[in-house]
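Submitted below is the structure of interest, expressed as structure tokens.
All protein chains but one are shown in place.
Showing chain A:
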Amino acid sequence: MARTALLDTVDEAVAGIEDGSTVLVGGFGLAGMPFDLIDALIRQGAKDLTIVSNNAGNGEVGLAALLKAGRVRKVVCSFPRQADSYVFDELYLAGRIELEVVPQGNLAERMRAAGAGIGAFYSPTAVGTPLAEGKEVRDFDGRPYLLELPIKGDYALVSADRADRLGNLVYRKTARNFGPVMAAAATTTIVQVSEVVATGELDPEAVVTPSIYVDRVVAAEARHYTVQGAR
């Protein structure tokens, strides 16, 4: 798809996501989580999903709600266990969900590699730890590194602050987190923004994710949560 599709509803935006898809979900905790796209995905019904995200859900909103609905087969993330990750904890301890723990920087770089056409790369992170098990070790300049493979998504669900009508994106503060990396790493990138502005209104010097990475955009009212809950 060459041009970014501007959609009227989040339900149209997530149409066609197939059972068994690998879905990259943006956000760090609740900051930058695409709540409305996830809610639409729950309504859409796709199941047996592999979710790649930094965390495994907080409370019962966003990613946690998707897990609770029983749609997720496997979570690839860096930090599943949190004070309010009880939905994931219960599923995991009951053996009803698979978990692959990836160090946060490797998680980001593996997706970056996928988006940048890198076949694999060597990272010094996790050498000599249990997370190095089964990975090729190779020395460069006398220092050991692990072979890491890209993580590519069938879909990415990303939240940004604003888009123009071509699909160029700007983010807000630390809600940027995985958005730009995931947008490039998925076959189909779906973005919710709080506002779509006219093309030409975004300062080209300030665009963070260029429209080439963006397939579908939908405006949704920004819902903000903090660790204390919705506000």
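By our rule, a residue touches a chain if its C-beta (ideal position, glycine included) is under 8 Å from a C-beta of that chain, and two chains touch if they have at least 3 such contacts; residues count from 1.
As a working rule, contacts and distances are computed from a predicted model.
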Ask   = Any idea which of "Cytochrome aa3 subunit 2", "Beta-ketoacyl synthase", "Glycine cleavage system H protein" or "3-oxoadipate CoA-transferase subunit B" UniProt assigns to the chain that's been left out?
value = "3-oxoadipate CoA-transferase subunit B"
Inquiry  = Among A:Ala69, A:Val101, A:Leu166 or A:Val207, exactly one should touch the missing chain; which is it?
reply    = A:Val101
Contact partner of the left-out chain, one of A:Leu7, A:Ile42, A:Leu131 or A:Leu166 = A:Leu131
Inquiry  = Going by the contact rule already stated, which one of A:Phe28, A:Tyr155 or A:Tyr213 would touch the omitted chain in the full complex?
reply    = A:Phe28
Task = Could you list which residues of chain A touch the chain missing from the display?
result = 28-32, 54, 78-82, 89, 92-93, 99, 101-109, 111-112, 123-131, 171-181, 208, 224-227, 231
